[in-house]
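Showing chain A:
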Amino acid sequence: MPILDIKNLTLEMETGGTRVKALDRVNLSINSGEIRALVGESGSGKSLIVSAISGALPPQWHITADRMTWKGENLLSMRADERREIMRRDIAVVFQHPIAAMDPSTTLGEQLEESIPNELVEGKLFWQRKQSRRRTAIGLVHKVGIKNHEHYLNAFPHQISSDIGQKFMIAMALVSQPDLLIADDPTRGMETTTKTKVLKLLARLNQTKSLSILFVSHDLLAIASMAHTMTVLYCGQTVESGQMKHIRKRPLHPYTKALLDSAPSFRNDLPPKSYLPTLDGTIPTLQHVPIGCRLGPRCPRAQKQCVVTPAVRKVHDHTYSCHFPLHMDKL
Partner candidate 1 sequence: MINALSRYTILFTLTLLVLAVLSFALIYLFPGDPLTNLTGLVPQNDIQREALIRQFKLDQSYPIQFYHYLQQLFLGNWGYSFISGQPLREEIGIAMPATFELSTYAMVMALLIGVPVGCYAGLKSYTVSDYAINTASIFSYSFPVFWLALIFIMLFSLEAGIAPLSGRISLLFEIPNVTGFILIDILLAKNINHGLALIDAARHLVLPTMAIGLISTAAMIRITRRSVIDVMNSPFITAARSRGLSNRQIFMRHILRNALLAILPLMAIQVTTLITNAMIVETLFSWPGIGNWLINAINQRDYPALRIGVLAVSTMVITLTVLIDILNRLIDPSREKFERGTI
Partner candidate 2 sequence: TQSNQDAFYRSGIIYCSESNPINFNPQLDTSGTTSDASSHQIYGRLLDFNPDTGRIEASLASSWMVSDNGLSYEFQLRKGVAFHTTDYFSPTRTFNADDVIFSIDRWRLPSHPYHNVSGGRYAYFESLGIADNIQEVTRINSYRVRITLINRDSSFLANLATDFSVILSEEYAKQLMEKGIPERIDHYPIGTGPFKFQSYRKDHYIRYKRHEDFWRDVPLSERLIYDITPKSSLRLAKLITGECDAIAFPGQTEVEVIRQRDQLELAEKPGLNIGFWAFNTQKKPFDNPDVRRALAFAIDKNTLLEAVYFDSAVRAKTLLPTASWAHQRDADDTAYNPVLARKLLNDAGVPEGFRMTIWAMPVERAYNPNAAKMAELMQRYLADVGIRAEIVTYDWTTFRRHLREGLHDSVLIGWSADSGDPDNFYRPLLSCGAIPSGTNRAMWCNRKYDQLINAALKTEDIEQRKQIYQQVNSLLYEQLPLVPLAHAFRYQAHNASLSGMTINPYGGINFSGVEKKL
């Protein structure tokens, strides 16, 4: 039983006078204790999914789904305060742009302390509670690998660099001891050492606290090192989803393959300075998505049928949507 289960999530919005489907029948489910990676190119709609789950979408956007449940409860039909309660207790989100996601007029410490749920604060009197909050905050900051807590807790968002910001966002997300952590590109721009530390922290939390994680990124290296399962998104459509190791070994969708191939780290057979395999072109803008399979024009295996949206197919727990999948002949 997945804790988060999304089926056929469609998101429509108005841009430039036309109504476009930014997300087109996206499926995503996360099991308890699982680290799921959500991969896709920039603009493929990853952050939109995150927003849809956290309920942070503008009201004028149309969001429909066959199913969108949290532990069996329907998120879409829920009252605002119930949903807020879930967000406060169970789900934590790390947004993509950490500095922008922090109140510019409040110190980091205050914001962090504010996020600590009341039930986790010890003491009755307000100064005791205050101290308790401070202690918790310092502990958290250390946990995510910030040493100089004095300096950073009293700093304002504009004074810190974005990697510190990301760490703070993670700390803020972890403070409420959630069941699910949604991390939108938490390691962007970090150098490798710090990145590894953060990833290790997440992995450890996953193991010790059985924290489920939805890990959004296009850093395949990071994903490959920690995720159990992976969902690949292209242009608002889920193209493939399944166990990490299966996908790595045998990607079924041409796009997934192209994605994996483009990371030189995955390929020990690649001679230095050789051309990397890649798909032609770039992701289309939302106003000009091709009909049917949205990869169509770029796909090396595209044929006539591709103008029809491919149905979701399933092999064991490996789902894909493609008319002409790879490796299928071998199966």
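Regarding candidate selection, all candidates are chains of the complex that A comes from, given by their letters.
By our rule, a contact is a pair of C-beta atoms (placed from the backbone, for glycine too) under 8 Å apart; a residue touches a chain by one contact, two chains touch by 3 or more; residues count from 1.
Computed from a predicted model, the values in this text were never measured in an experiment.
J.: Please find, within this complex, the candidate from 1 or 2 that touches chain A.
T.: 1
J.: For the complex, give me every residue of chain A touching candidate 1.
T.: 51, 54-56, 81, 84-89, 91-93, 95, 97, 100-106, 114-115, 156-158, 172, 176
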